[in-house]
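Note that one protein chain is taken out, while the other chains of the complex remain in position.
Residue numbering begins at 1 within each chain, and the chains themselves are lettered A and B in the order written.
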Amino acid sequence: MAELELGKKKTLGQKLGSDGVQNTTMFAILILLCIITTIIEPSFLSVSNFKNILVQVSSTVIIGSAVTMVLISGNLDLSVGAVGAMAGVMYGVFARGGIETTIAIILAVLIGGIMGAINGSFVALLRLPSFIVTIATMYVARGIAYIGAGGAVINTDLPGDFGALGKSTGVIPLPIVYTIIVFAIFMIYQNKTVIAKEVYAIGANIKAAELSGIRVNRNLIITYIMCGLASAFAGVIITARFAQADCKILTGFEFDAVIAAVLGGTELTGGKGTVFGILMGALILGVLSNLMNMLGFANYYQNLVKGIVLVLAIVLNRYIRSQLDR
Amino acid sequence: MKDKKFSMNRKMLQNLILILVLIALMIFFYIQNPRFMALVNWTNLAKQNVQSIFVGCAMALIIITGGIDLSVGSVMALVAVSFVYLCGFGINIWVAALICLGIGALVGILNAFLIIKMRLTPIIATIATWTSISGLAYTLCKAIPVQADEMKPITILNTGTVGVIPYALFFMIIAIAVFMFLEKKTVLGKYCVAIGGNENAAIFSGINVDRIKLIIYVLSGIMAAMAGIIATARSGQGDPTTGAGMETVAIAGCVLGGIDMKGGEGSVFGMVLGTVTLAVIKNGMNMMGVQSFYQQVATGLVILVAVLINFAVSKKTKHGKSSKKKKAAEAV
Partner (left out) sequence: MQENVLEIKNVSKHFAGVKALDDVSFNIKKGSCHCLVGENGAGKSTLIKIITGAHKRTAGTILYNGKEYNPSSTKDAMKTGIGCLFQELNVVEQLRVEENICLGLEETKYGIIQNNNESLKKVLDVLATLDASINPKSYVEELSVAKRQVIEIAKALALDSDIIIMDEPTAALSEEEVRRLFQVVADLKARGVTIIYISHRLDEIFEIGDYITCLRDGRHIETKPRADIHTRQELIQMMIGKVLVEDYIPNKVDYNVKAIEAIGLTNDKKLKNVSFDLHKGEILGFYGLIGAGKTEIANVLYGVDEYEGTVKINGATANIKNPTQAIAKGLALVPEERRTEGLCTMLSICDNTPMMNYKTVSSGGILNAKKMKDLADMYVKKVVVACRDSAQVIAFLSGGNQQKVVLSKCLNSNPDIILLDEPTRGVDVGAKQEIYALIRELSEQGRSVIVFSSELPEILNICDRVGLLYDGSLQEIIQNGDDVDSQHIMNIVTGGV
């Protein structure tokens, strides 16, 4: 076994740790991708294009940051897209019903939190498999979204400031601002708080976490509540952006969030991953999409590429961890 | 420690509960709208649900081993598009169908490779396949449904009847019979339960676990391919949106039928009960004029209730240490 080497100089890789190397690698890949895209299509390097990309990935980053914590805890949340749609629709319903816009937003987001609490309770207290629990709540949430919007879209009788939250004109589109804020919150949360550290432990070895006195149930429920809140917030933002409450938004989104997280180095088995990773994953996917758009690849072709990229990313992640976690 | 005396074992109990629930539902829906029991309704029901039964058969075995296959919908899409294309190129319908089954098998092999050799978890492996194959399907037809007159004959699968009974019902029965045979009369079913229940014991007993996993994922691909062909029979074209959401329906049907996602539990028959129950609920609510959105909510609630019931029943009947040392929340 390794001798006591406290004084020995560390390699750069060892200093950063496997998460650090993973993130750096992903960042390097992102930069590389940007360079390649610029070479192919110089118009990539424009402010308006960057704004576009950032707005595109805003939902992925906002929801994905929270989903990352769920994955780190060793679980899944497949209801995120549906909860987002439900919250967006509720926002429309409340606004149309005469509730003051700001209050309507807050209520809609809170509803997302309640959904998260329900998810968390089933998973934590009854230890039911998160896959099936969140599929069930996904159905319910999506259903509520449909009911609220009458199967279509709410775009009449809405107050004037309905879209204010999502104002995308102006120097910095508001969605990007929110993305930065939410991302910053989760970055700080994941890196600096005790609860987040405990969530890592829960995902790594729930039994050891329990015996160490960590309040597993409380932490799991909190994690899911945060996910519900983030999903709802993203849904409300989209609704505001388009100034209408569409019950079909974020369909299929749950897997997009997971893919971006895995791309960023988070593993589905729990205990490992970072919020920074989701930013890298989302941006890489976003730039890749942009590149393929510029190359004239149709949307569907991009899915094919996405799948292959996913497998490659997992292999790379495995390799990095095997080299550094020794 | 005493043995638990159980006159009717747990599996029979779960299936029985489900059957009773199903009958109760049918009575309820009949009262709401007598046309629920009309022949034409049940004929339609059969035709609509062949695909989910086909896919569910193989999905049941996979979930029993503790795995999952999220790529089934995308295989259906790829096959739907490919089949019509192949027919359009002049290839004989039945040969085209055979080739499509081969495509399904290939995707199954791909899934098995990712899971066994590259040791990805089944969820992420089949998500990767799902994304790629779905993309491939769309790419092949440039997102526009493919048409070809040469494929018209296949629609007989959908419209054909023996007397008043549609072919669809026969297909379902054959598929179920085949899989129940595989499950009960061959080692496949038993080994799947062993792998899901105690993989170490399975390995110790000399079972080639990798081979079994390969077989079930390939079966899943083939069944999804068949479902895709039937889908084209219904729609008359090769639509790349075919099968969207099928994986969720199949999994929900399995879970409702008592198949535990942790593995080792459940049966093909249970899957059938679960899928039929879900279909009946949807159909019944349609007949009642319930909007599809409420149906969505109801479906979700039904799944939750089913999971809770399974959970409660298994806690009561399993012998062994009372669980203060609870099982960890699983990331399936």
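Here is the rule we use: a contact is a pair of C-beta atoms (placed from the backbone, for glycine too) under 8 Å apart; a residue touches a chain by one contact, two chains touch by 3 or more.
Just so we're clear, the structure is a prediction, and the values are computed from it rather than from any experiment.
**Q** Which is it among A:A201, A:I221, A:L263 or A:L279 that touches the chain not included here?
**A** The one listed residue touching the chain not shown is A:A201.
**Q** Kindly state which of the options B:I207, B:M288 or B:L308 is in contact with the chain not pictured.
**A** B:I207
**Q** Among B:I173, B:V187 or B:V305, which one touches the chain that has been omitted from the display?
**A** Of these options, the touching residue for the absent chain is B:V187.
**Q** Touch as defined at the start, partner being the missing chain; which of A:M26, A:L76 or A:A209 qualifies?
**A** Residue touching the chain left out of view: A:A209.
**Q** For the chain that got dropped from the picture, name the residues of subunit B it touches.
**A** Residues 1-4, 6, 9-11, 185-188, 190, 193-194, 196-198, 200-202, 204-207, 264-265, 317-322, 324-325 of subunit B touch the chain absent from view.
**Q** Can you name the residues of subunit A that touch the chain not displayed here?
**A** 1-6, 8, 10, 14, 17, 191-195, 197-198, 200-201, 204-205, 207-215, 271-272, 325-326
In this section, only the chains that are shown with their structure count from here on.
**Q** Could you tell me the distance, in whole angstrom, between the mean C-alpha positions of subunit A and subunit B?
**A** The mean C-alpha positions of subunit A and subunit B differ by 29 Å.
**Q** Hey, which residues of subunit B end up touching subunit A in the complex?
**A** 68, 114, 118, 120-121, 123-124, 127-139, 142-143, 240, 248, 251-252, 255, 260-262, 291-301, 303-304, 307-308, 311, 325-332
**Q** What does subunit A use to touch subunit B in their complex?
**A** Counting only subunit A, the residues touching subunit B are 71, 73-76, 122-124, 126-133, 135-147, 151, 206-207, 220, 247, 255, 258-259, 262, 268-270, 298-308, 310-311, 314-315.
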